[in-house]
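Right after this comes subunit A.
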Amino acid sequence: MFELLGVPPQALFGQLLLGLINGSFYAILSLGLAVIFGLLNIINFTHGAQYMMGAFVAWMLLNWLGLGYWWALVLAPIIAGVTGVVIERLFLARLYHLDHLYGLLLTFGLGLIIEGLFRNQFGSSGLPYQIPAELRGGQNLGFMFMPNYRGWVVVASVVVCLATWFIIEKTKLGSYLRAATENPALTEAFGINVPLLITLTYGFGVGLAAFAGVLAAPIYSVNPTMGANIIIVVFAVVVIGGMGSILGAIVTGFGLGIIEGLTKVFYPEASATVIFIIMAIVLLVKPAGLFGRTA
Partner candidate 1 sequence: MVDTAADTTAARGAASTAAQPMLAVNDLHGWYGESHVLHGVSFDVAEGEVVTLLGRNGAGKTTTMKSIIGILQKRQGSIRFQGEETIGYPSRAIARLGIGYVPEERGIYSTLSVEENLLLPPLVRPGGLSLDQIYELFPNIRERLTSQGTKLSGGEQQMLAIARILRTGAKLLLLDEPTEGLAPVIVEQIGRTIARLKRDGFTIVLVEQNFRFAQTVADRHYVVDQGRVVDMIPNADMDRNIAKLHAHLGV
Partner candidate 2 sequence: MVEASDDNILVTEGLTKDFKGFTAVSEVDLAVRRGSIHALIGPNGAGKTTCFNLLTKFLTPTRGRISYNGRDITASKPADIARLGLVRSFQISAVFPHLTVTENVRIALQRKRGDSFDFWVSERVLSSLNAEALRLVEAVGLADFAEATAGELAYGRKRALEIATTLALDPEMLLLDEPMAGMGREDVDRIAALIRKVSANRTILMVEHNLSVVAELSDRITVLARGRVLAEGDYATVSKDPRVIEAYIGGVGHG
């Protein structure tokens, strides 16, 4: 058998698969960001906190109400989405006529508040959350041991991503959303309820973040900073894909997961930087990102 730079092909295969799983989180999170940025023109710095909320809500559902993982997968995005709706109505709705900067600042502040409140309530070292019984164990694929749960993560995220993409790019609702983003006043003057659309969109984007949070709870540390750690990378993913491009967010999310995975094998020291290097290169060559539309 051949080896690639000293790495046997089976191991490489395993790593590719892991990269894909990692990419699933990037994809859902960047999708949520892209939906919010693309349709609301808000750089949602609260996204990390909302992802974290998803995981914590799953924990609360389990420990306070006895509702398990599957319930959490449905309820946590809805609960987080409702908080998103409240945030949008109370705060963001006042900022649409302003520069991106203000939305960024506001969501940054909200992120701090949410993170701080959770830290006060739950401490910072995190909470336990188990993999649901149905998905414990794994398959021996020959070249690696593949936990069932990871397989489920990939399937769930692919389904969610495709469904979202379809709604926004291919349906009437999607064209309303895009129009509302670009020129809300005029869109409303056509009889479309823009404020409602925007509110629901934000709620949906937040729901996506929380969904990723629930998916993450059994395998990543459930702690108040879990979102802050991942969010900068996800921003980079969105930029590489093209701000606001739904397809871009999805494809780049998975793609970068894989690239990052490979870097972890060949040159682990660079695995934290590789996404930023790619981002710099991509932006120099394709200013609007891989899938971005130039205005």
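Selection criteria: all candidates are chains of the complex that A comes from, given by their letters.
In this text, a contact is a pair of C-beta atoms (placed from the backbone, for glycine too) under 8 Å apart; a residue touches a chain by one contact, two chains touch by 3 or more; residues count from 1.
What you see is a predicted model; the values in this text were computed from it and never measured.
Engineer: Out of the listed chains 1 or 2, which is the one touching subunit A within the complex?
Structural biologist: Result: candidate 1 touches subunit A.
Engineer: Spell out the residues on subunit A that touch candidate 1 in their complex, using ranges where they run on.
Structural biologist: Against candidate 1, the touching part of subunit A is residues 172, 175-176, 178-179, 181-183, 185-194, 293, 295.
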